[in-house]
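Removed from the display is one protein chain of the complex; every other protein chain stays in position.
Let's look at chain A:
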Amino acid sequence: MQKTVVLGVIGADCHAVGNKILERALSEAGFNVVNIGVMCSQEEFINATIETNADAILVSSLYGHGEIDCRGLREKCDEAGLKNILLYIGGNLVVGKQDWSDVEKRFKGMGFNRVYPPGTSPEIGIRDLKRDLGIED
């Protein structure tokens, strides 16, 4: 069965290019992509997930406010009945060049299942997604 993912850029972030490329790559990999675009609130991610009965939420953040924007997203998912929904995030997640393992730890602590550094190719996220959703290649 085709899996559905919600894709979007969180907060006041308007970086649209990677979002368009990810949409295409995910669609080509067989996913039903619900792309809510740039500048999305946590509520927009959650509502889109509920409305489309999606299997995963894929968050992008390129502008450095990711830490503030994502805080409480896991808890809000829980409250909305999306317990254990897969949460991925990738991009330039913090302000400045920081040690990646610290950044990854911080975001995993916030409840993200997978955290990707800048410059990760779409294929890697897609491979993980297939694994986490139990899709055979």
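By definition in this document, contacts are C-beta pairs under 8 Å (C-beta built on N, C-alpha and C of every residue); 3 or more make two chains touch, one makes a residue touch a chain; residues count from 1.
Note that contacts and distances are computed from a predicted model.
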Can you pick, from "Cytochrome C", "Glutamate mutase epsilon subunit", "Cell division protein" or "TRAP transporter small permease protein", the UniProt protein name of the chain not displayed? "Glutamate mutase epsilon subunit"
From the list A:V38, A:A56, A:C77 or A:M110, pick the residue that touches the absent chain. A:V38
Touching the hidden chain in the full complex, which residues of chain A are there? Just list them. 11-14, 16-17, 19-21, 24, 37-39, 62-65, 67-68, 92, 94-97, 117-119
